[in-house]
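One protein chain omitted, others in place.
Coming up: subunit A.
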Amino acid sequence: MRIGIIAIQGDVSEHIDAVERALCERGIEGEVLEIRHEGIVPRCDAVILPGGESTTLGRLIEREGIAGEIQNAAMKGIPVLGTCAGLILVATRGDEQVHKTHQHLLGLMDVKVNRNAFGRQRESFEVDLDLPFLDSPYTAIFIRAPAIMDAGPEVDVLSTINGRIVAARQNNVLALAFHPELTPDLRLHHYFLDMISVT
């Protein structure tokens, strides 16, 4: 199993560690690839878009030719996980801020996103979140986090905070407004690994 992590900018090494630990816990042979240039995504069985600055990430995956490769992979059914900035990038529609910065979205999930939906860094927070596939709450770290304001009929809403969607899944695409890679709790990485069919 080969899992690719977009490694242009953001908390890449935290995701690598989390995936490697999750693979180890399952006793699965797996390889984690850092994706900084084109040509690597087509070799992956799953792709993770980490947290970081969505404007920067969006621009650079476009400039490096990675954006189209992710879209092709997702269309073939390859699982894609977007966390925080990654959630913004997988969306089909954005808010005014997205338009203002001419941000290119990958359009993999039928949702409208609001960047910094909870405010600036001083409003960033931790909270114990309920998720339908976990038997106890998950400590979720939200950093200048986005939220989904509106989701199409194909989208499974997994969790909300005050009416704002913070976790959602549409077939092979999982989007989280928070950072599962910043805590030692690997349950969400395991959930994502479950989405990967071994080929």
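Everything below uses one rule, namely that a residue touches a chain if its C-beta (ideal position, glycine included) is under 8 Å from a C-beta of that chain, and two chains touch if they have at least 3 such contacts; residues count from 1.
Assume contacts and distances are computed from a predicted model.
Between the names "Iron-molybdenum nitrogenase, subunit beta", "ABC-type Na+ efflux pump, permease component", "NADH-quinone oxidoreductase subunit D" or "Pyridoxal 5'-phosphate synthase subunit PdxS", the one given in UniProt for the chain missing from this structure view is "Pyridoxal 5'-phosphate synthase subunit PdxS". Only one of the listed residues, A:R2, A:R36, A:R93 or A:K112, touches the absent chain: A:R36.
Within the whole complex, the absent chain has one touching residue among A:E25, A:E123 or A:D194, and that is A:E123.
Think of the hidden chain as still there; on subunit A it touches residues 7-14, 36, 51-53, 55-56, 59-60, 63-64, 84-85, 97, 100-101, 115-116, 120-129, 141, 143-144, 160-162, 179, 182-183.
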